[in-house]
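The following block contains the structure, expressed as structure tokens.
Only one protein chain is missing from this complex, and each of the others stays in its spot.
Entry: subunit A
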Amino acid sequence: MDSFNWERHRTTLNKIFFRDKDFIKEGTKEYDDFWLFFKKFQVYEARRKSKESHSASSSNLSSSLDIPMQYHPRYRINISIVTKDIDEKVHSHRHHKEKKKRKRKHQSYDDDFGCEDDELSSERISQFRSVILHYLDFCQKQDFVKLKKLKTEQANLPIAHYKDEIVKAIKENKVAIVAGDTGCGKSTQVPQYLIEAGFTHVACTQPRRIAAISLSKRVAYETLNQYGSEVAYQIRFEGTKTKATRILFLTEGLLLRQIQQDHTLKQYNVIILDEVHERHLQSDFLLGLLKILSSSSHRDDLRLVLMSATINLELFSEYFQGSPVIQVPGRLYPIQVQYLPIPVEEQTGKTSRLDPRPYVRILQRIDKKYPSSERGDLLVFLPGMQEITTVEGASQAYAEETGRWIILPLHSTLSIEEQDKVFDMAPEGVRKCILSTNIAETSVTVDGVRFVADSGRVKEMSYDAQYKMKKLQEFWISRASSEQRKGRAGRTGPGVCYRLYSEDDYDALADYSTPEIQRVPLDSLILQMKSMGISDVRSFSFIEPPPEGAMNDALRVLTEHGAIDSDENITALGEMLAQLPVDVAIGKMLIMGSLFDFIEPVMSVASVLSVQSPYTRSAYNNPEACTRRRPIESDHGDPITLLNLFDEWIQMKSDSRSSSRKWCKRRCLEEQRFYEMANVKRQFQDLLKDNALLAAIDDKDIPETSYKRRQRHADKKRLRELKNEERFQSRKRKVLKRTDGKYEIDNSDDDNDNADDHPSTSITSNVKDLEFKIRHDLDKLYKASSVRRNFTLRDIIMLKIILVSGLYPQLAFPDDCNNYSPDSDQIFHTKNKLFVVLHPNGYFSHHPQELEPTGREDNSLKKEGQSGHRGLLGHRHQLLTYVSLLETTKPYLVNTMRVPALQTLLLFAQSLDTNADCRRIVADGWIEINLVDPNAAQSIIASMLQLRNAWDQLLKLRLEATKNESHEGFTLVRKSKKLQHFLSKKLAEFLDSRLEYRLRRFTTLERQKLYVGPGVNDDDVVEGGFGISMTKAAPDAVKGGMKLADYLTYNCLQELEESSLSGDYLRQFWTCPVCQIKMPMTVGERLRHQAACGGSNAEETNQETAADSKTSTSIPQLQRSYHCDVCDEDFMFSAVEILKHKRTHKA
């Protein structure tokens, strides 16, 4: 191969060798690789030829093996290309050329095709063919090396020596424990061993979704994909499982859901619980459930395998007594530990920020001691994000000065692309310094780490049951996790671990971290247990039981929400809530939304509140992004703003001309979150449909157009191709490059709107886009989005009421001293937790003026100087509901929404207490409403009673209807439709109320002397006489006064001044605005009558439901049985009702 110019003939060669049906296709990556190879090969060949001429030809002896003794490399290749059609091609090409040439000669053109030597002669063609063969051979060798490496690695894993022992133990015992430390290979190998041993349905749970996905990829790779979809994963929204699946990696939560469907888990014959030592809430619960299942006779064939690190093994072996334990040594290289306690002057106080100097010194120490030619990165464990930012700043300066370090933060709020940078390689002579939270302790494994620096601290979410508040607190880590952190330095070679604390500190560490069950709210767990039929949750045999107090707190919360009754039995509502994999509050929202056929936007809000915030870290300090987001924000607060963002994103998605990716980027939003929201919403939809809370949308009635079908099939095919591409691309690591003093990935796409040029990100985002389109019908999503919804203000208020119905009692009351200016903290108080502030990223901390109270000073009252009459008189008092309380540096209200105070409190308070004339109403013992006009006060309480009754009944009907699909169910649906209509109308009136009132919050002291006490004001129980309907009433045994409903106690409040005579003893003539009956009645009697009498529209409904459901709270006391001859039915009717009923027949 001399100086012949092959490049000039590329087009011709393409036609001969690189056609579609050929092994290497033109335009593919392999094609490019081939040409690279081709160039190198030419150089190599030139060198070989010159050598060969030196050494002359070797001996000419013939071989007894019947092989050519004249050496030529081509004999070493066992592949050949069939030449027949190539010869034809060459021939026709030659012919074509000749013709052209002749023509050209005729026209006497300059021959720009060069002389004969440049011709693609048949000798040249065969030369070229032999290079292709060399290339093919080269590829084969390369891939075989990979195969061999894989097999050798598998065989060399520590666990490989225990293969037979493990398989035997599992075959012979119902439960077996495999304990092994990092790197022993248990998670990848044990499932493979079991399949080889003949088990056919192996489930392997993982605490983390990412692990489930990556393990299924890894195991599929190790089994060389020969099994196709036989190795799969399944997580909340996606999975690759098919009928052929034999090994399934799934999340713990998902297995729990499956147990809920099928208690005996018939679909598996082995269940592996991996990483049980991490002691997550769900894994502890699974342990308990599977322990029961494996000892029951229902599944004698089921095998249970627990896999854990070697820590705290006794606990597990004691829990599963008699089960064999196979201990596998880990494979760690020796790690040298150095204790470098932080000097006192650099230690962090309770309030001060972390001093980054000790961490920078680690970088210097490494630079001094280890030549930069020795590779090895540094992994620093810091307590939290804030500390990472601090150390990042300081070490960045050092990195720029020396040019020897790349500083990379790693925590869960980074975007996926940013997180991925830690997997890229540093250029020669430069080390990565990864500043991480404890995410790198177990969830994320970075290869190439040689040095670990451990702060010994961790920020962990704990839970304060008293305030229902999450707290992000800093703790000392446990010795177990200290060892885990150290181990990260010895995965690929000997390493060093610098502990930034003393050996004494180390010895004082707790053995193990606190298991999750000891430090999180248990509401959802207990509800799930109840719905599984575990009635006595307190005696469930957990590996380590949760604290009794936490259980009681959870039971109380569930009772408050109506999920369990006073006997701790699960209610119909509870059953429904247990089906929804979300917080009780969000689940309740969904159910309430379905009551009012207002489910679409409620599902969207529930979805946006169930995933991580879509705002990126720079979202709040990028003024351009803020400006762009402004039109989408809602002055109602964060939940509605998030809803708008989601709707807007869907609109971007459905408009083929706009790029949703770009849209997100410009507004500093993480697109991944929106995909998650869409998935969660889809899941809600399915769940609600399954539970008959959502009418099955008649998809099938609208035939898919053939165009759409073709499109969908094409999308699916393209998705498969892209996924394949992604699979092979994702393994490549990129090299980080220095730009503007910061290291970035080569061809990085940051701040570049045309990010789609980046091949790997574009494939991943295309995969997501296609997956989204296949899973969701964009048309439908779009129609459901707010753009098409045309929300009126009333709709928004209705939506808010539904959201509050779930979130209540998560309410905050504004402090009197707030100035409602964005420059300072606005202070709020919840019932139990005083002095909480708006989260700095929330809508209202940027727009506090929206919360400024309006109303007028009432001078007449001011003169009297009574404390109870402080505050403004108005009809627009607002409270804040919040989704969660979170304490970091301060206690914060997260995801807040403003709500009308009077209406919210009256509709949702667990307890409402009034004075004699009802002008004072106290909600849940901490907020007082002061109304001006007693008549108006009484009538709003009356409508509140009707509303709450109707709401309760509607809920009952709906829940009943979900169980009855038959004819009976149909009448229930009809009834609930009527009730719904009544309720919506009444609710609208109620919400429109412009009653003026004052609002104030009680001090703790005031709360203690609110009530008159038992035996006072409770002798008003009228047992009859007037022949009109009234709801039940009974003396309140605690507060005094009369209990008119579960949530309403009349006349139990201590009067603040003696002046007003308790009005309840005065019977005054009064005309019911509904039934027009006129009678002397006390205020209490009036309320009871109005609650029973109902609105004119509700009448019919109320009568029907009252007659049907004997337990209804609205059964009037003065009813008697009445047989109507016209409808031939028995009723419980009051005198008035009988008259009315008769009237309906006349009309």
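FYI, a contact is a pair of C-beta atoms (placed from the backbone, for glycine too) under 8 Å apart; a residue touches a chain by one contact, two chains touch by 3 or more; residues count from 1.
The rule we apply is simple: contacts and distances are computed from a predicted model.
J.: I notice the complex is incomplete. Of the names "Cysteine-rich DPF motif domain-containing protein 1", "Cytoplasmic tRNA 2-thiolation protein 2", "Replication factor C subunit 2" or "Tubulin epsilon chain", which is the UniProt protein name for the chain that's not shown?
T.: UniProt lists the chain that is not shown as "Cysteine-rich DPF motif domain-containing protein 1".
J.: Just to verify: which one of A:68, A:343 or A:1015 makes contact with the chain not shown?
T.: Going through A:68, A:343 or A:1015 one by one, A:68 is the residue touching the chain not shown.
J.: Give me the subunit A residues in contact with the hidden chain, please.
T.: Touch set of subunit A with respect to the missing chain: 21-23, 58-59, 63-71, 75-82, 85, 136, 140-141, 143-144, 146-148, 151, 221, 224-226, 724-725, 727-728.
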